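Just one protein chain is left out here, and the rest sit where they should.
Note that the chains are named A and B in the order they appear, and that numbering of residues resets to 1 at the start of each chain.
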Amino acid sequence: MTPAWTWVRGFGQVDLQSNVVTGLLIWVSLWAAGWAVGLYATIGVLVSTLTAHLLGGDAKAIRLGLYGYSGCLAGIALVVNLGAHVSTLVLTVVGAVLCAILTAALNTFLAPHGLTALTAPFCLVSGVMVLGAPSFARIWHGAPDSARAGTVSAGTALTWNQAWHAFFCNVSQVFLVNSWYVGLIMLVGLAFAGWAVFAFTAGGSVVGTLAAWALGAPAQLIGNGIYGYNAVLVALALGAVLLEASPWSVGYALVGAAASVGLTASVTSLFTTFGGHTFTWPFILITWGFVLAAPAFSRLGKSA
Amino acid sequence: MTPAWTWVRGFGQVDLQSNVVTGLLIWVSLWAAGWAVGLYATIGVLVSTLTAHLLGGDAKAIRLGLYGYSGCLAGIALVVNLGAHVSTLVLTVVGAVLCAILTAALNTFLAPHGLTALTAPFCLVSGVMVLGAPSFARIWHGAPDSARAGTVSAGTALTWNQAWHAFFCNVSQVFLVNSWYVGLIMLVGLAFAGWAVFAFTAGGSVVGTLAAWALGAPAQLIGNGIYGYNAVLVALALGAVLLEASPWSVGYALVGAAASVGLTASVTSLFTTFGGHTFTWPFILITWGFVLAAPAFSRLGKSA
Partner (left out) sequence: MTPAWTWVRGFGQVDLQSNVVTGLLIWVSLWAAGWAVGLYATIGVLVSTLTAHLLGGDAKAIRLGLYGYSGCLAGIALVVNLGAHVSTLVLTVVGAVLCAILTAALNTFLAPHGLTALTAPFCLVSGVMVLGAPSFARIWHGAPDSARAGTVSAGTALTWNQAWHAFFCNVSQVFLVNSWYVGLIMLVGLAFAGWAVFAFTAGGSVVGTLAAWALGAPAQLIGNGIYGYNAVLVALALGAVLLEASPWSVGYALVGAAASVGLTASVTSLFTTFGGHTFTWPFILITWGFVLAAPAFSRLGKSA
């Protein structure tokens, strides 16, 4: 019998962690980010996990939160981009159901290649829903403030204030939240999952910030964590979860993290053309590529 | 020896049916839609089937019409979007040849994943040809009337007249035809393939119409079948062909049918940016996703 509280692991699995305390602290941090984020994320995790349970998904995967994390992010993405309306609530429920189905679909498709779905179900479901929303009168109530990009100053000189904000916001932006203290609570939560998890989260954040600065990204965006959250996820995934630990894999993970910064700009340029959203695509694409390549290189090994 | 008349099954396979009477009635209905649609569809099926035969494709697949259906749709898509010209005739022949090759390619690629090509060869070949056409002086003679989108009234209140038109046009729009009596003839044809085929076609059409209305789509587009034809195909494919029959799979098929309505808006928004065409992509993507996911859920089983 699955203990009822295991659904909270869905929050931690966004960062690829099954630790319950990690999940719990991330859950708390999302409520700290605002009632809407907390509520929609919670609905997303619950509905998505419940869907998998009702359809008869693998009990262990459900217990580990693997059917919940995409629903969590989908709920946040929908309320941020469509606003808090009854229609958005309904869409979140439908989106969470589809996340559960797509999680199964992608994992089945990718398993022969030694890959997992990562956050792709979330990116697909949310991207499709946000893109289609303006076509439907009962769904679309105009872009909410939270979805409006303000004017960005072009300056590339990074202040100390922007630098430390970036460090924490790179962590919170994984959940589409721009708030240093939310990032701080999440980082504390990730520390409970082990020192390697903490180190690669922090290291990914530093590398992401440095790479964005070196490339000459607008300092304001760096400070908001826009350029670094994919680097955090890549470093975490490659460094602490998916590859065998070794000095080579540490370097490999950090190269991947830095590459995700450049890819973030490219994906954003591409998606801006047709109204798509970057979400965590750079993380997904880099991680899939780097994990696929690993077995071809004797210096790298996949985590057992 | 393959009886010569088996090519007519290609028309039925657009709706995933190998029944000869179904194919024959759909063929008749296409001529009822107009000489151009009838002629180009016929050329498409014949050339595509013949190509597979000449290249030495699997005799059983050819006999079942599995090398013909994409050519059928490609022929219609080309004449609708490029107009009835000699150059379009040549393109239809080339397109049908490429459909046969792409059908083999996609089926080979997808087989290890338990999927089939569905109408993707048609979508790819037609989409690519229509997109590239304006670059070539001998191909492009300006957009024909049939390819021009009229002004759409934004009203979302569905009249009775629009509702019953939607029911039949959802069936005919699978073949890019906006005509209730063509849809009616097709529905009669599908009834010959069995009560389940009929029920899921009709059910998919109803669910598609309801979902589009609930989302607040323009009533005029709903009445023309624009929002429902993918729902018809999804319901047919998941409910009557690809999954094991059970109450769960019925629900699953109808959820997929409803989801395809939302996806139709998203794909159309995306494709409008660069001049692509929605065609049956929403059906293909939803069906691939839902079939891939099925084995992960004990409540669902794949059809033997």
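FYI, a contact is a pair of C-beta atoms (placed from the backbone, for glycine too) under 8 Å apart; a residue touches a chain by one contact, two chains touch by 3 or more.
Computed from a predicted structure; not experimentally measured.
Here one chain is not drawn; of B:Thr49, B:Asn81 or B:Asn107, the residue touching it is B:Asn107.
Considering the whole complex, the residue from A:Ser146, A:Asn178 or A:Thr268 that touches the absent chain is A:Thr268. By the touch definition given at the top, chain A reaches the unshown chain through residues 112-113, 154, 156, 214-217, 248, 252, 255, 259, 262-266, 268-270, 273-274, 288-290, 292-293, 295-300.
In the full complex, chain B touches the omitted chain through residues 52, 54-58, 94, 97-98, 101-109, 112, 128-129, 131-132, 134-140, 273-276.
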